[in-house]
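This is the structure I have questions about; it appears just below.
Of the protein chains in this complex, all but one are displayed in their positions.
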Amino acid sequence: MTRAAAPRRRSLHPVAWWLWAAGLAICAMRTNNPFLLALIGAVACFVVSVCRTNAPWSRSIAFFLRVGVLVIAIRVVIEILFGQRGVPGHVLFNLPRVPLPSWAMAVSIGGAVTLESILNAAVEGLQIAVILLCFGAANSLASPYRLLRSLPAVLYETGVAVTVALAFTPELVLSISVVRQARRQRGIPVTGLRGLRGVAVPVLESALDRSLQLATSMDARGYGRRVSLGQGSRRLASGATTGGLLLVAVGLYGVIDSGSLFGLGLPILAVAAVMCGVGLAVGGRRSARSRYRPDPWRRPEWVVVGSGLVALGAMAVAHALNVPGLTVSFSPLAFPSIPLLPVVGILVAAVPAIAAPRAISPSTRGGIADPAAGPPTAQSSDAPQASSDLSGAPA
Amino acid sequence: MIRFDDVSFTYTEAAGPTLHRVTLAIPEGELCVVVGETGSGKSTLLRAINGLVPHFSGGVLAGTVTVDGRTTKENRPRDLADVVGFVGQNPLASFVTETVEDELAYTMENLGVPADAMRRRVEDAIDLLGLQDLRDRSLRALSGGQQQRVAIGAVLTASPRILVLDEPTSALDPAAAEEVLGTLARLVHDLGLTVVMAEHRLERVVPFADRIVLVPGGGAPLVEGSPEVIMRSSSVAPPLVELGRLVGWDPLPLSVRDARRRATSLRERLAPLTPPSPRVAPGAPTAANEMAATRKLVVAYGRVIALDGVDLSFSRGEVLVLMGRNGSGKSTLLSTLSGARQPTRGTVVVDGRDPRSFRPAELIRHVGLVPQDPGLLLYGESVHAECRTSDKVSDLDDGSTAHTLERILPGVPGDRHPRDLSEGQRLALALAIVLAPAPALLLLDEPTRGLDYPSKDRLIEVLRELAGDGHAVALASHDVELAARVGDRAVVLADGQVIADGPARQVVCHSPVFAPQVAKVLAPEEWLTVDEVRRALDGALPA
Partner (left out) sequence: MRIGSRSSFLLLLTTLFGIAAFAWPLMIHQSSGPNTAHNGDAPWVFVGLVPLLLAIVMAELSEGAIDAKAVALLGILAACFAALRVPSPGINGFEPEWFLLILSARVFGRGFGFVLGAVAFFASSLITGGVGPWLPFQMLAAAWVGFGAGCLPSMRGFPERLMLAGYGVVSALVYGLLTNFWFWPFVGGSTTYSFVPGLGTIANLHRFILFDLTTSMGFDLTRAATCAVLVLVLGRPVLAALRRASRRAVFEPQIEFIDQAGGEPTPALGGRGDPS
């Protein structure tokens, strides 16, 4: 984690990665063509494999892959056990029917299992797995520390608490092993429930002591200094938030009961969200803070977000043109066609593999370095950092 | 710069005032050292400067504290963040962010300093404190001295006029402590900063101090003045000053250089006398004497080699002091000896067996380790409960642990929660728990952290007694004065290797880093403590 929050070693703005991943995920939601889904997954994995660093969080893609496989498996098993029967198709095998009590009404267990139903279930599972994979890619690529720096000012307190938590967790995990050793030194077993108590309590006690020391330091270092907002700003902030929330209620009603409000639910919600956003932004001015070297948003960020948008746009255009092959069904059994337009769009989403600044190799820095990055001191300080250790082993 | 006008302070639930009618003025550009025993109110005095007392702690403050023309009554600590920088004892506990550079900027972010000014000041702080190579590093991966320098830098970037430090060097090895103190002295001289710091180990800070404030505790009035004046009568004094008092030098020397210039005649007087011989003859441990040993011991954490081929033996009745920089492998050696760590290569033998083969209940009869933070051993709800658990686990008679504790430090309140004890009391309790089953090999990791002079004296007595009873004692310590007083044998580790092993007197006297003050003054004669010199001069040690 040594390189976690280093703003100078240019790596892509974390929000850009998240927007790119969201674009891919929405693409995956709009189709159930297994080939398109597989392509989306492949693109996500490819970009991660090219752009990821050695940071601990970059391993989370593997976790998401496992969860994805699990989701597909569960979905298929459930289909075999509880799937809807009576749909014609190629019967693979028969499961004995289990009579269920009356409260289960329409539900049945067992029956004839068809190839079509299993394929459909697997594709549904695949869709969820690919959506998960897209978010896994964002988790692997975007540094959580820098994501926190992008929190709006109004959530500053929350952000500090999370920053503290992120910084302290590795230390805490370490102190668990230290306490276990100390316990052994006292001749007390460290396993079982009693052992758990003997480890948990000293760890918690020292952590709580730490929180008081930390609070002292934060208080003495100006945490919580505020400017008082003017009467007008305060009214604006509170009015915008309250009004926004009330509009949210109206809009929700419109969305849930689609017959009401003449379909204005979504536009109303959009207005409500904007009002809430304004309220939050104005409220955020109460803290007098400034930001040290905020993450810049430059061309690579636009390119990465744009590539996600292109994929999304291609998918939307394909939908509008009713291109065949976006929504496929395996009953009746048929080989799905592969629509060209979405394929091209999704392939464009692999552009970040080239466009994103590679945090790992210092040699790529030249192309992205911005002369306006800061005072001249920046140049002189570049050299040691470029050669410093890149492995992000947790402390 | 800092004025206390008739200030008294009482904590909310305390019986009496902690500070009583304190009047004090510290002018700009002074380095002021606050000394006093644990619990005398030093920390309270320091925290009153930036209003942590009473705004953070609660309590009743009478009188006024004014810093740079602002009173703490009208200004909370956070409002004074641009005037007073406060650095606590444990730098790691004061860090809010993850990397050095972010930490340096954190205070300024709170103050709303504009981005370009922030950038400039961070670079200035990096240059001023020599943090160039560390700017991207994780705060947790730094050494103690580096962490303390970052903590100082992190408050300096707010460009305060006053720096308040509560025992900034207590966790550092001698070299790192010098580095931090040197930095502070430079800040005072180059920037005209006013520095107020509390410190237990006077030998380190007295040469730098412009003024000393002695907090006697118990409501007695403060004593303040220049170091020469205060040291003449202070109850706590570095060995150098004690030596000066013994010999009757006037004015008292405050640095080794001053003392050496005066000591020519003393050295001549001592030359015909021989320093006391070691208590046990180390160097040639006999098989019967050997309690524990390591052979070609290698311990690695991943690719980092902590111990690299260490051959050591530990004898009964001997106190061995392990010295070396932070990270030189001292703690690893102790924990490997205690069976907590698997050697990567080589062997460890304690009492004829591999310490890892002991079951927990057996282990405590053979090896006892008091960790750096003695609180880690304690998890009970009261001192009594701790003692009872310990008796039960080790199969001892009821009350053995409590009895041991009474012997080490009488008067530890039995119903108190272990976390509410003072440092010295907590160490005594941990020591009692480890000692009660009478382990043949006793290991202590940095036992003097945060101890005041009387508690240290008590610890030395206990350790000598144990060695006298035939225990093998090994302690890792940065405290060269302690090492000089208690050690029979000294081992210096560097980069996981033993670079010196021999009688404590010879090892420490010949190292510029690990030599105690008396040895530095009297070199090339090998005298370690003021006591030795006193007895020699009194004729207790005939030539």
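Letters A and B name the chains as they come in the text, with residue numbers starting at 1 for each one.
Going forward, contacts are C-beta pairs under 8 Å (C-beta built on N, C-alpha and C of every residue); 3 or more make two chains touch, one makes a residue touch a chain.
Just so it is clear, the structure is predicted and the values come from calculations on it, not from any experiment.
Among B:Arg419, B:Arg458, B:His510 or B:Arg535, the one in contact with the hidden chain is B:Arg419.
The chain omitted from view is touched by exactly one of A:Val130, A:Val179 or A:Met218, namely A:Met218. One of A:Ser49, A:Asn94 or A:Thr169 touches the chain omitted from the figure, and that residue is A:Thr169. With the whole complex as reference, residues 6, 8, 12, 21, 54-64, 73-74, 76, 78, 379, 381, 417, 419 of chain B touch the missing chain.
Residues of chain A in touch with the missing chain: 57, 59-60, 63-64, 67, 74-75, 78-79, 81-84, 103-108, 120-121, 124, 127-128, 132, 135-136, 138-140, 144, 147-148, 152, 154-155, 157-158, 160-166, 168-169, 172-173, 176, 193, 196-197, 200-201, 203-205, 207-212, 214-216, 218-219, 223-224, 226, 238, 241, 245, 248-249, 252, 255-260, 262-263, 265-266, 269, 273, 276-277, 279-280, 283-284, 286.
Criterion: only the chains that are shown with their structure count from here on.
Averaged Cα coordinates give chain A a centre that lies 46 Å from the centre of chain B. Chain B meets chain A in the complex at residues 50, 52, 55-56, 76-79, 81-82, 84-86, 88, 90, 92-99, 101-102, 105-116, 118-120, 122-123, 126, 132-133, 135-141, 154-155, 158, 335, 338-340, 360-364, 367-369, 371, 373, 375-379, 389-390, 393-394, 419, 433-434, 437. Contacts from chain A toward chain B in the complex involve residues 1-9, 145, 160, 163-164, 166-167, 170-171, 178-179, 181-190, 197-198, 201-202, 205-206, 209-210, 213-225, 288-294, 374-375, 377, 381, 384-385, 388, 395.
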